[in-house]
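The complex is shown incomplete by one protein chain, all other protein chains being positioned as in the whole.
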Amino acid sequence: MAKVTIDGIEVEVADGTTILNAARQIGGEVVPPAMCYYSSLKDTGGKCRVCLVKVTQGSAKDPRPMPKLVASCRTPVMDGMVVQNITSQEVLEARKGVVEFLLINHPLDCPICDQAGECDLQNLAYEHGAAKTRYEEDRRTFEKIDIGDKIKLHMTRCILCYRCTFVADQLTNERVHGVINRGDASEISTYIEKAVDNEFSGNMIDVCPVGALTDKTFRFKSRVWFTKPLDAHRNCDKCCGKVVLWTKGDDVLRVSARKDQYGEVKEYICNECRYDHKNMNDWTIEGPRHIDKHSVISQNHYEKIDMQKLKLDIERQIQFQKGKQLPETNQSPA
Amino acid sequence: MSEQIKPIQFSAETMDLVQRIIKRYPEGRQKSALLPILHIAQAEFDGWLSTPVMDYVASILSIKPIEVYEVASFYTMFNLEPVGKCLIEVCQTGPCWLRGADDIVEHFEKKLNIKVGETTADGMFTLKTVECLGSCGTAPMLQCGSDYYENLTTEKVDTLIEKLRSSNQRSTYMKSNMQEI
């Protein structure tokens, strides 16, 4: 076991635990955000850099601070380690920088993006970003493409977290998509016209932190905040069968895996559950899905979503991208 | 663009070399041979890597095609589209720029009547600007196939264009086609 102090709170965790997971054991404000790390996918993390923290004391044995900020998702704790997350101005500044980097080439299409309301980048930008972009160059754009008949890829929105490639490597036996080109020309692609078609490929949609991979079978194209999420399950011989149904009236508009408070899926679902059972009768309904307060759409719960606030959120996003200064806070008018 | 005429298959001799390269690495690490084999494939199949060629390389190494696409598109020496017989790569980074690389590029554009990134109508030359080739002490310079041409002047460029045209050979990274200039 190792004792580690994060933002002044001490926690004891198993050896080899990362700083991020130690912070998650404490919970609350001290948990760094994570855009590329995904605990149920091996080797993820380290890339987006939003989880950077400051290690002011390396360990009890070697108390020297670490010279640079470290990626908390990939740095194991040491006994006696002291970490600063939100108590370090340096960390907050660096994080603000990373958020800005992630946004400079991100499109201005939140109002028409399927992910709006459940986008990790949107949440991150509100909590950690500046209110104004300084980027006035041309943005990178890509054509949107279908990868198979079930998944749409809006590469323009991708933040290159690599999670979907890890899904394909670790959950399926035949990866046909990957990262091609390099630098800021990198893109998620099958390179040739090829369908991503595999029993578990649909999980790519759930792990994608932004609206780059979306479910083409999302029926009636409803905004997510007009839908009512229900926990449900069925007996499935391929997967756990535990899902969230996104419903409107008696219609099942979309089926997804269940995400925890950090937006992570712990139990993946198969494509049959995801795509082929859009009928309420196929499922045993457990009850309404509890939505974490983290999410932009959830402050008031889905049924009575505060439309006023939502409108403000989206406007704020657009204004950010246009570089106009807006109030720092994200409060909806009383 | 030009059709791939040759069947996609290495000659027996090339295949022998490929197999020897694979043996340089431990058992199960045959993917290590990917870069050397892509170089060989590019030289063998008209100076670029078409999808069928990359799929062929994948099959030789028993890896997934996407693994080859990912790698080939990462490295600048692999052409994923057809190029002219002579790919002229002029270095434009700081040290070369300090000694007049811009003038060399401009001269090529004028002489060949193409812009950087384009291929002449006869398919003989493609002009490309590249980053430092480790020849800054003999700047300005260019690479054509495996050959370095250094201390360039516009006169030398004229001679080079002429000689390459009359040699009418495809230059590849695998074989020298050095011209006296």
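A few remarks follow.
So that you can tell them apart, the chains are marked A and B in the order they are listed, and the count of residues begins at 1 in each.
We adopt the following convention: a residue touches a chain if its C-beta (ideal position, glycine included) is under 8 Å from a C-beta of that chain, and two chains touch if they have at least 3 such contacts.
Methods note: contacts and distances are computed from a predicted model.
Chain not shown in the complex: UniProt lists it as "NADH-quinone oxidoreductase subunit F", one of "Hydrogenase", "NADH-quinone oxidoreductase subunit F", "Phosphonate transport system permease protein" or "4Fe-4S dicluster domain-containing protein". Checked against the full complex, the one of A:Q25, A:N105 or A:T172 touching the unshown chain is A:N105. Take subunit B: the residues that touch the chain left off the picture are 24, 26, 29, 31-36, 38-39, 61, 63, 67, 70-72, 74-78, 92-95, 97-99, 102, 131-139, 143, 146-148, 173-174, 176. Contact between subunit A and the absent chain runs through residues 45-50, 52, 68-69, 71, 74, 93-94, 97-98, 100-102, 104-105, 134-135, 137-138, 159-160, 162, 179, 181-186.
The rule is short, and it goes like this: only the chains that are shown with their structure count from here on.
Chain geometry summary: the mean Cα position of subunit A and that of subunit B are 41 Å apart. On subunit A, the positions that touch subunit B within their shared complex are 174-182, 189-192. Residue ranges of subunit B in contact with subunit A, taken from their complex: 51, 64-67, 69-70, 73-74.
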